[in-house]
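Structure first, then comments.
Yeah, one chain of the complex is gone here, protein chain that is, but the others are all in their spots.
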Amino acid sequence: MTESYLLKNLRAVRGRAYPRLIGSTREPSWFIFDVILPLFTIAGYAYVYKFLDARAELIGYVVLGGAMTAFWLNILWSMASQLYWEKEIGNLPLYLMAPISRMSILAGMAVGGLFETTIQAAMTLAIGAIAFNVVFSLASPVMLIVVFVVTMIALYGMGMMFASLYLLLGREAYHLSALMMEPVYFASGFYFPVKHLGFWAAAGASIIPITLGLDALRQIIFPGGTEDAFLSLNTEVALLSGLCVVFMILSRYALRYMEYLGKTTGRLTLRWQ
Amino acid sequence: MAVTNNLKVFKDSAWLGWQMEANWTDPFLFLTYSIVKPIAGTLILVLMYIVVTGGETANAFFSYMYVGNAMYMFVAEVLFGVTWVIHDDREHYMTLKQVYIAPMNFYMYIMGRSAIKIAITSFGVFITILFGVVALDVAIDLTSIDWPLLALSLVLGLASICILGLALGGVSFLTAKHSIGINEGLAGVFYVLSGVVFPITILPTWAESISRFLPVTYWMEAVRRGMEPGVMRELADTSGYDVTGMSNVSDLTIMLYLLISVGVFFALSIGVFRIADYIARKKGKIDWTTAY
Partner (left out) sequence: MPHAVETQSLTRIFRPKKKKEGSVVTALDSVDLRIERGELFGVLGPNGAGKTTLLKILSTLLLPTSGKAYVAGLDVEKDLTAVRERINMVSGGEISGYGLLTVRENLWMFSQFYGIKSKEAHARIEELLARFGLSSKAKAKVRTLSTGERQKMNVIRGFVTNPEIVFLDEPTLGLDVNAARAVRDFVMDWVQSDRNRTVLLTTHYMMEADELCDRIAIIDGGKILACDTPNNLKKTVKMNTTLTLSVYGLGGINGFDNIPGLNSYTSYKDVESGTTKLRFVLEDESCVSEIVSEVVSKGSRIMSLQKTEPTLEDVFIKLVGRGLA
């Protein structure tokens, strides 16, 4: 790989990330829809715990989980189904015709989406924490950053893989994304410690990076987080790092294969399937 | 003549909705999809309950929570569906402008698309409740169901959701297509404020006051009284206080409140839709694209 090829691809990443970065600021309605309204779902679950007279950490978990749903929604609706969407609005052929790696387009989407979503999630977390008097106890800021970063790389790697797999889908794309909302909220333990699903179920759900990421984050930022942990923090970080590599490789192969398949069948640029 | 035309629009848009919702896959997969999604949504709550209580589901509060959560699917799915209709027609199929300028009642078009969503969701709600009764000891006794109350409350409640959907449809004209946003969020408002999975009395006083204006609050209460009257009595007895905040209100009065709030919301929704529609035309947003 020559340096110029690398530079070209970095420019492509920047190019594709740009609409994502600028997009939300151009449509200020995102603050209400992506920050304020999700707080109601959080409030719903938090009040359930309150009514059940649950311990304070569980309400904290709900606030954290609710904030993290932004990332999962971003993966489903703005990563996985994005290439399908780009096909429908006519951009996909232009992306595929460009002399750069397709991974750069996906990476651009991911970087832009991650940045935008991190802001949303942080705001949701902050407002939720204030509203429900959530007590944080940050044991290790460095570890927090490490966990967040590996979780996001693995998660967006998974999103890139999904984007490739969705490439040839028609309307199934929308339904598939819709199908992966509640079941994943459940399996990944967005609103309760995942260890309560039982070891094997939790282990199975750990293929979704946010499962381990959430569990690790709970251990780092909540006083009693380690008691609700599924695995030790170090194990989770190691597994998440492994998932980063696995999903990056898989997404690369998936994209190459699906593009080949699309070019063979002629469905790559076929709209309104 | 107008009625005939409106019914035809309703029927045709419901047919279109069915094609959009269901014919993307084979019937078996569609059936699986229709079951997995609601069951998973319910299991979140079940697990939360188990984490705190240790797993004892054979009690009044669990049944109260479970049924409320199952019925809430109507709210979530219809509100989600309506927003999606506007955004998908506008930015994906790019047919919104053609539909909009067609000489038909646009309200009926949205209602038709919503109706099919209700039909599909009904199946999910039924499966969820069946799952609750069979697997989780949810206390629903067919012999003690107050069928007239249940039927009437279902009709009024579903009408109220469609009406809310109408307002949301109007607002969707003006909103960008964010990751997902408005539908989930607005449905969340009702989740918190309408006594869906916990009684409204646990809310702060100001929030409880808002709850008492929402049709979904009375719908939840009426549906529960119709579907699980024993649970509602037991809840009132065991709590030792007016836990739902409506224990002393008669069924008739609840239905009256529901009717009034549906009427008020109907007027509000038409107003919101018209204003949003006017602004959309003024700002040229009927056929804009906002994806990024």
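A few points about this structure:
Going in written order, the chains are labelled A and B, and every chain counts its residues from 1.
Throughout what follows, contacts are C-beta pairs under 8 Å (C-beta built on N, C-alpha and C of every residue); 3 or more make two chains touch, one makes a residue touch a chain.
The structure presented is a predicted model; accordingly, all values stated were derived computationally and were not measured.
Within the whole complex, the absent chain has one touching residue among A:I89, A:A122 or A:I249, and that is A:I89.
Within chain A, the residues in touch with the undisplayed chain are 4-5, 7-9, 11-12, 14-16, 18-19, 22-23, 26-27, 89-91, 93-100, 105, 260, 263-266, 268-269.
The rule we apply is simple: only the chains that are shown with their structure count from here on.
Residues 19-20, 22-24, 26-27, 29-30, 32-34, 36-41, 43-45, 47-54, 58, 70, 73-74, 77-78, 85, 88-89, 117, 170-172, 174-175, 178-179, 181-183, 185-187, 189-193, 196-197, 272 of chain A touch chain B in their complex.
The touching residues of chain B, when paired with chain A in their complex, are 20, 24-25, 33, 36-38, 40-41, 43-45, 47-53, 61, 65, 88, 91-93, 174-176, 178-182, 184-186, 188-189, 191-192, 196-199, 202-203, 289-292.
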